[in-house]
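All protein chains but one are shown at their positions in the complex.
Our next item is chain A:
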Amino acid sequence: MSYYCIMMVCGFRCFRNILSALDAANQCFEGGKILDNNREFLMRRLHSLLGIIPIGLFLTQHLIINHFATQGVESFNTASHFMANLPFVIFLEIFVIYLPLMYHAFYGLYIAFTSKNNPGHYSYLRNMLFVAQRYTGVFLVVFIAWHVFETRFQVAIGADEADFNMMANILDNPFMLAFYIVGVLAAVFHFANGIWSFLVTWGITQSEAAQRNATYFTLLVFIVLSIIGMRALFAFV
């Protein structure tokens, strides 16, 4: 008799335990509620978006305007003057260039320094590009800071004027020319490869084939923008 009692108590306890475990499991799955901790997710997505829109678009436009230099001093000065005198130019600069660029740069540095690059043992193409994306990113923070200081900042303090001569003077120095060549190529690479990861990050290219085609496309972007950038640079020399 007592044996049955013990069995019944045990059985009941068991049953109750199972019920509470099920309850816990079901609560886990209530879902639907918005995470309070998805800040990192949103920041990474914003970083990815800003790299293309507006920074990538601005880079493309910048290189194309520069390309006027291949058509002579007058032509470049007219284009540069037009850009410098756009209405609300300071707001355009702040919201289209400075703020997005600074966010992308500083959060990008954080991303770059939290990775542990391993191209030695895992020397696959995508991993090499992953490493290159981080190296060019860090280099570009230095290059762009210097470039802005040397051009836009000098104009802002009234020390110089943004025209053909300004760039011709800068690029007169062979070290500066080399610095600018590396800088433009790094920027174009970072943008082209950034398009590729943008397409993955937003879930646009999914399959291996789609991602491979995106690689070809971004290679084309790299080549075309590099040619435009290099032609513009050498027009000042």
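One rule holds for everything that comes next: a residue touches a chain if its C-beta (ideal position, glycine included) is under 8 Å from a C-beta of that chain, and two chains touch if they have at least 3 such contacts; residues count from 1.
One rule holds for everything that comes next: contacts and distances are computed from a predicted model.
Entry comment: the absent subunit's protein name, as recorded by UniProt, is "succinate dehydrogenase", drawn from "AmiR/NasT family two-component response regulator", "succinate dehydrogenase", "Sugar-binding protein" or "Urea ABC transporter permease". Among A:103, A:130 or A:179, only A:130 touches the chain that is left out of the view. The chain not shown here is touched by just one of A:61, A:78 or A:118, and that residue is A:118. The omitted chain makes contact with just one of the residues A:204, A:219 or A:237: A:204. Touch with the hidden chain on the side of chain A covers residues 19, 22, 25-26, 28-35, 37-45, 111, 113-118, 120-122, 124, 126-127, 130-131, 196-197, 200-208, 211.
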